[in-house]
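A single structure is presented below for examination.
Heads up, one of the protein chains got dropped from this complex, but the rest are sitting where they should.
The first chain written gets the first letter, and so on, giving A and B; residue counts start at 1 in each chain.
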Amino acid sequence: MNSVEISLTVGVVSTVLSLPLAIAMALYLERTRSRVRHAVQTLIMLPLVLPPVVTGYLLLKVFSPIGPLGRTLARLGAPVAFHWLGAVIAAAVVGFPLFVLMIALAIKAVDPRFERVSRSLGVSPWRTFWRVTLPLTWPGILAGAAVAFARGLGEFGATIILAGRIPGETQTIPLQIYAELDAPGGERRIVGLVLTACAFCLVCVALSRILDSWYRRRLELDR
Amino acid sequence: MKLEVAARLHRPGGFTLDASFRCEAQTVGIVGPSGSGKSTLLDAIAGIEPGSRVVVDGEDMSPRPLHRRNVGYVTQDALLFPHLDVRSNLLFSPRAGPLGDVPAALGIERLLDRMPRNLSGGERRRVALARAILSRPQLLLLDEPFAGLDEARRREAMSLLASLRERFRVPMILVSHVAEEIIGLAEWAVRLEAGQVVRAGPSASVLRAGETRIDNYLTGTVVGDRRVLVEGIELAAAIPRSASGEVRLACYAADILLARERPRAISARNCFEAVVRSLTDAEEMVIVEIESPRLRAVVTPQALDELALSPGSSVIVIAKATAFAHVGAA
Partner (left out) sequence: MRWALALGFLLAACSSDKSASPKPADTKAEAMPAAAGEPVVIYAASSLKELVTELGDSWTKKTGQAVRLQFEASSTLARQIKEGAPADVFITASPEWLDQLKVIERFDWLSNTLVCVVRKDLATFDLKTVESLALANEQVPAGKYAKAALAHLGIKPPERTIYGSNVRDVLSKVSQGGAQAGIVYATDAAVDPAVRVAMTFPEESHPKILYSVGVIGERGKGFASSLKESASLAAATKRGFIEIK
């Protein structure tokens, strides 16, 4: 796979994998009154403020191939550090805070009393999520996914530390650009890549904005 | 319905609800000023706030979460699901049966394919009410059902709720900060102040001095030019000339005068004999319930003594024609 293919697959897989967890986290933060909520929120926001290399370093410590978790995962056929999965996890972890934040915003915009009414009519909390919350928040969730995808696409520091630069496996667009910058004549070779990366991110951000304003209109009109 | 409630709730911010009562009635009212905890009490009964004891007809609902309590909760803002049309909203509950005559009963049968955003406030409320009724609740909880309604609309709504109650036989708990609104519908009431129950009993007894705008609702047949036959008595009423057939009338208890003797010449066009059914003590006043037609009048304790009224005594009822307002077709 070339770096564009790797970046796209890593981006898509990491976004899809973190989607359920991000929704769950956002629901937890917005719809429960747990007292540890604030501590949890701080923890979730960490990858947003930590330097990505630090995030990568911490992840490497967790998934180190010579450590117990790393060895178990390798035996199970799903090695993380210095493998494609590592690129996926690095992208997922750095994109997670933004993902959760945007879904939480979408949920916040929905009056919690709708969910209450649904439950009073006999619908369980689980079914209420599918019948009420999701239909009213999915554009916001998608907007969050677009942003998380874009963020994962651009991740460098955590990726290079956790997954390393393995052409054909973990060399994403940012990693290739970085390597070519040092190589003689490299700058010429990466012009296309740089433009591609910019284009992807622009599309994602634009999509996110469109979805964002769409779901806002949807809810306001109906209030 | 036999209802037993022991609600103990503490809200962060300092508000504490500590309300217990026990009663046996089809319609219960919860009254009190704003901030007294009425809606919180309703939330506690619904199970939105856990930790309160609620027993309905012998069944302890306390351990059950909201979605297993089978209560229909109708709030001031109708809260219709904005992404579903009226029909889907009505049939939302898994317990809902076919629509049947519920939409017609609430006058919304022509709105079924509309989206909530295209309904008026009144229409939305009626849809919300229908949705709750269709979920076959054991108990209907109505939070300030008459808030924001003008006089005429309020009377219509009261009248509607009364007819629904008869038709669908669902016990109701009504919350209102306007005590008089409740009296018309509730047999029993609880008055809350700062999270505590300060008075509980038959609804009339929970009223205070100054809360005399109690409504009487009567059904009768038009028999002449602005004359209505109600329970055997012909009344002069302020109904449109064009009205005919069955009509509903409303009149304030405060507009009913009682006398021991027939006045010889008086401008009031209504003057008839009736029997006192019961007397209820409210703070600083007495509610007199009259038999045929069923009416409530309110007098001071002194007046009561002077007239020497007691259950069973006959009394003359006097009221102007304008006291009886037309509420709508029956």
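Just so it is clear, contacts are C-beta pairs under 8 Å (C-beta built on N, C-alpha and C of every residue); 3 or more make two chains touch, one makes a residue touch a chain.
Keep in mind the model is a prediction, meaning the values are calculated, not measured.
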Neighbouring displayed chains - absent chain, whole complex: A
Contact residue for the chain not shown (choose from A:81, A:94 or A:107): A:81
Contact residue for the chain not shown (choose from A:45, A:58, A:105 or A:166): A:166
From A:41, A:64, A:124 or A:196, residue that would touch the chain that is not displayed: A:64
Residues of chain A in contact with the chain not shown: 60, 64-66, 70, 81-82, 164-170, 179, 182-184
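Note that only the chains that are shown with their structure count from here on.
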Centre distance in Å when chain A and chain B are each reduced to the mean of their C-alpha atoms: 53
Contacting residues of chain A [partner chain B, same complex]: 111, 113-114, 116-125, 128, 131-132, 135-136, 218-219, 221-223
Complex contacts: residues of chain B adjacent to chain A: 46, 48, 65-73, 75, 77, 79, 81-83, 92-96, 115-117, 131-132, 135
